[in-house]
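The full complex has more chains than appear here; those shown keep their coordinates.
Note that the chains take the letters A, B, C and D in the order they are written out, and that residue 1 is the start of every chain.
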Amino acid sequence: MTRYGPMYGPDLTFLGVERCDVNDPASFAGADVVIIGAPFDGGTSHRPGARFGPMALRQACYLPHDGSRPSLALRVDGLKDLRVLDAGDVECYSGDVDGSLAAIEDAVHRIAVTGAVPLILGGDHTVALPDARGTARAHEPGRTSMIHFDAHADTGDIAFGHLHGHGQPMRRLIESGAIRGDRFLQIGLRGYWPEPETLEWMAGQRMRSYEMTEIVHRGLEECLTEAFAIALDECDQIFLSVDIDVCDPGHAPGTGTPEPGGLTARQLLDSVRRICYELPLAGMEVVEVAPPYDHADITAMLGNRVVLEALSAMARRRKDLAGGTRWDPRQPLLDDR
Amino acid sequence: MTRYGPMYGPDLTFLGVERCDVNDPASFAGADVVIIGAPFDGGTSHRPGARFGPMALRQACYLPHDGSRPSLALRVDGLKDLRVLDAGDVECYSGDVDGSLAAIEDAVHRIAVTGAVPLILGGDHTVALPDARGTARAHEPGRTSMIHFDAHADTGDIAFGHLHGHGQPMRRLIESGAIRGDRFLQIGLRGYWPEPETLEWMAGQRMRSYEMTEIVHRGLEECLTEAFAIALDECDQIFLSVDIDVCDPGHAPGTGTPEPGGLTARQLLDSVRRICYELPLAGMEVVEVAPPYDHADITAMLGNRVVLEALSAMARRRKDLAGGTRWDPRQPLLDDR
Amino acid sequence: MTRYGPMYGPDLTFLGVERCDVNDPASFAGADVVIIGAPFDGGTSHRPGARFGPMALRQACYLPHDGSRPSLALRVDGLKDLRVLDAGDVECYSGDVDGSLAAIEDAVHRIAVTGAVPLILGGDHTVALPDARGTARAHEPGRTSMIHFDAHADTGDIAFGHLHGHGQPMRRLIESGAIRGDRFLQIGLRGYWPEPETLEWMAGQRMRSYEMTEIVHRGLEECLTEAFAIALDECDQIFLSVDIDVCDPGHAPGTGTPEPGGLTARQLLDSVRRICYELPLAGMEVVEVAPPYDHADITAMLGNRVVLEALSAMARRRKDLAGGTRWDPRQPLLDDR
Amino acid sequence: MTRYGPMYGPDLTFLGVERCDVNDPASFAGADVVIIGAPFDGGTSHRPGARFGPMALRQACYLPHDGSRPSLALRVDGLKDLRVLDAGDVECYSGDVDGSLAAIEDAVHRIAVTGAVPLILGGDHTVALPDARGTARAHEPGRTSMIHFDAHADTGDIAFGHLHGHGQPMRRLIESGAIRGDRFLQIGLRGYWPEPETLEWMAGQRMRSYEMTEIVHRGLEECLTEAFAIALDECDQIFLSVDIDVCDPGHAPGTGTPEPGGLTARQLLDSVRRICYELPLAGMEVVEVAPPYDHADITAMLGNRVVLEALSAMARRRKDLAGGTRWDPRQPLLDDR
């Protein structure tokens, strides 16, 4: 696998963490998390640009790119308390969805089998198939659940004559057996897609999809708590898929298919924090950040913070599990310093 | 009346619904809703551009423009379960407010008298006068109430030496007798306009205006419930006017006179849904979407979804009224599929 | 001090209020509030542009620039019920932080000693040092507390080899003795800065910093109420520092170092209102509005409204203190008109 | 007439020149040039925004707004060597083309009758009718010629059912007798409008229109020289109308109806310089600068420089006429300093 950075801009790592090479397992031996880019946007049904997502997510931060980010809220440094490496980008030709997906899955799987958490920077959501399958294949079959933040179910069947595209990965994932349909938790859906036939297919798979109306009426926290219980039932770990369009377009304009009425940035960050603190994470992706449609980098910055929030919460989870402690969200910032 | 699409871009219909001709009543016989554009922005006191609102609202959607939009939340298809047609645009010369308003009122009235709901795509808010009057004139006098979402009261008297402009339509409407002042419900007002004299005039008309402070302190749901009761008291139907600037500029930057501190997009969509589900709608307008100031089309997309939310809720209302059922907002998406 | 307006655009005043000259105390005798610009952005660690903040904040309003702004919510006119003047800008050379800070502090102090409230339009947050110190020096030592809205603590020590910059003013303020560390209230912090050593220094100063997690879990209102009690304990007045990046980037994209997950514009406006209504204000600043990164002027408009909200609440506070009345946020807009 | 600055932003003058009041002739007694804004864009057939032209043209300059601009090339100061005043804006309601045109013509005429050159900042090109007629009426009938830079002939007849709009002023001007058709020189036309019938009408009026093809093949200098000869034949002075869209969209994107293939900014500036240096100017307008579509203010800056180039050349013309000297464009900048 070739490093792809030089194509879509310079070769750099996520906020300056150390590099590794996905073809050289020794280079990431002992890593807790390996970040890898999937600069593919050939699967978008509307506005492209997510190919520049990895480049943008890696650098959208005003602080020094020094491989350190101490979280004010969680009191850990996700980039230092964990061993986080960056493997660069998978070479993806957006004109070749099949070849790109194969290359991505291979790379993700190479990471996951070492026990490291693959953290994929998309790219459009087509990459969810290789991301989650490459991860799940490294674990006991049927014991990886999915938590999926998105405005869209992404369970379409055929689009533009193809099985693969950014509206279909979740169907392919379930069909492939990589993820059980009844351990597939979707959060933030809204709008006018998919049509009833697809919803019926989803119901038939016993998926659990929280549309925004239910979230507004029941409360996001209650929905999450319920979802977590399902996710852990007969499963050992989760794959977390964050499509940035789960947020309202006011918070995340730089994306391909924005749908009004979504979560706030605050809600997304808090949800990701809860997931990575309360649940065992096997893999994760942040997708659909499309810089050509962004303004003042606010969508890229949000995506960057989603990654950091996950890493911080994973680090805090490890610390608390080891120490028998528990994080208190109500503790004042300067208390016990 | 000439189709106006070719002037401000190509001739297209709202998400691909069928066309009709406002001068040929047979062409929209049996329609439930007739969409019509009012590309007028000569009445704006500050940033223009709302003339491109109809064009933007019709096409700001990433899904196929196929005349179908099944609502995930409401389980109906507002474009198919209702008969929705698009009559194109009224020819509006922005340099001639009087002529434009007359042409708009005539067109709206032709639609309303057939029993169809006119759904007007503005244009600046000056068009509220012909929109609501053209609608109300088709019904029993004094029995149409108004629910008006806006950052501004739009009850000014004379501006730039004229009676008509985007800050004055609500005064003209009440003066004309088309809408009773005491059945005029305003939601979302804030900021520094109008001045006390105008507020006194409004109080004298017994209008009911919910400023954002009251909404924040009492809760939007409680305010809406109270407003609905007033709206139905001695009235048979409502006209719904949605000025997109009722939303916070973060959610709707593309408008002429943005005022910080407004509703979220989610709140607006949920409110429109409640109105069109719980109340009998006589007519509706979505105004003040100004594409030159929009970013990544997020304001146009929000306006498009306001229209769809209204149509979906109308369809669901009809279905539930017919079947004696009731929509449950807490029902999971995939339940009973 | 030279008027600086002509450098960064035309010479104009905040929404058309009258001018005064900071070197001619007679020109602002009897003023309640004197607005002054600090067009300095040499201290920004990342995106510059805040030098254009004063120009943008003064004019970002679609209403006539006529020196009058009657608040719908508070039923006072902050620009007319108070005597508000605009002293123009302090001449600031962004390449010379030391000289600029000295000039700003001198100007602010000249205003504060007359008993008028200096209201500074930044500029980057470096100016907090001269703004707050110039104000506090005009009052009894140790009796001015600080309420500081920001995503960042701004308590760094040395950056780029210098003591002064937009990440350090709060440390310098406390070190200078102008503001007591234990009367320093910070609201809205989040993200990944500063590092633990600085947090320990802050704890050592007995600062009270409300990170967003605490705010979300306890509620903003409860946090504010608690903070107000601290602010008034052994202090007579407060200095209010509003860094616009306390808001989420969706609401305030036009700033130098945006941090996702912040307050909504509505929350900021309501908070500023409470502070200026419930507490005695000695001085105030609105900083870090960076027009080059703004879209459709929404950040500048928010900053403009923060200023107006403060002025309106001060006017209402004075009125209610004088009349023994109390403002009711639940009162309908048209009630008692 | 009311000053209009406060509506579309703050009240300021062109680069800081002194103010005058068009209703108080004494205030501009002895003026050589009186600048006046015509913030009307109700006549645009496509993208609006030119209402903000006067505000943008007055301030689009990075130098101090100090009422002085020494021209490097012409060695005069157009703002100081001439007496240039700014009368503010005519109150224009874009929804009322008839009223706006009447108000503009009255104001322009008041200026022209004093012998001062009215220099109008548009606004869309609809204002050419009152601008040129208000000017010509102050001079001997039939002895004012027109030099008109534009991508479009603006000689349409009826549009949107009206006689007045930005595509028709030149026909109205000729019909009114204010300008002789055979002394109407158009430079820069191109594209696909107007249709042959209108061209025939133009030919019938014996207008002389230089389409870009002729300009490219013969050379701009030769065309100008030929045009100047016509302009002075039986005429005593000229009115210069500059529609910024005469320039290529690459040089002037911020306009309503950009047409590819136009002049460079350099060519326009040099042409305006020649006209104002070689010919006696009676009046001038710069129109169709539409800030909402501008980028980095480059179109507004170009318009600002067109005004300055005209003033500089007028000043140099006066100086050379008085001194019997002649400007040499090949003289090195520092020669004879």
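In this text, a contact is a pair of C-beta atoms (placed from the backbone, for glycine too) under 8 Å apart; a residue touches a chain by one contact, two chains touch by 3 or more.
All values derive from a computational prediction rather than experimental measurement.
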Problem - Complete complex - number of sequence copies, 4 represented - result: 6
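Just so we're on the same page, only the chains that are shown with their structure count from here on.
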Problem - Longest centre-to-centre distance from subunit C, chain (CA-based) - result: D
Completion exercise
One copy, subunit B, sits on the other, subunit C, after a C-alpha rotation whose size in degrees, in steps of 5, is 120
Handout entry: Numbering shared by both copies at the subunit B-subunit A contact, with half separating same from different
Key = different
Exercise for the section: Name the pair in B-D, C-D or B-C that forms the same interface as A-C; by residue number, over half of the contact pairs must coincide. Expected result: B-C
Handout entry: Rounded Å distance between subunit A and subunit B, as computed from the means of their C-alpha atoms
Key = 38
Exercise for the section: Please work out the Cα centroid separation of subunit A and subunit D, and write it as a whole number of Å. Expected result: 57
Exercise for the section: Could you please state the distance in Å, as a whole number, between where the Cα atoms of subunit B are centred and where those of subunit D are centred? Expected result: 41
Fill in the blank from the handout: Each of the following residues of subunit A touches two or more other chains, namely 248, 250-251, 264, 295
Practice task
If every chain is a node and every touching pair an edge, decide which shape results: line, ring, star, complete or other.
Solution key: other
Handout entry: Chain pairs in mutual contact under the definition given at the outset
Key = A-B, A-C, B-C, B-D, C-D
Exercise for the section: Enumerate the contact residues on subunit A facing subunit C in the complex. Expected result: 62-63, 68-73, 248, 250-252, 264-266, 269-270, 295-298, 301-302, 305, 308, 329-335, 337
Fill in the blank from the handout: Seen from subunit B, its contact residues with subunit C in the complex are 45-47, 189-193, 195-196, 199-200, 202-203, 207-214, 216-218, 248-251, 253-254, 256-262, 264, 293-295
Handout entry: Of all residues in subunit D, those that touch subunit B in their complex
Key = 7-8, 41-49, 51-52, 91-97, 99-100, 126, 159-162, 164-165, 292-293
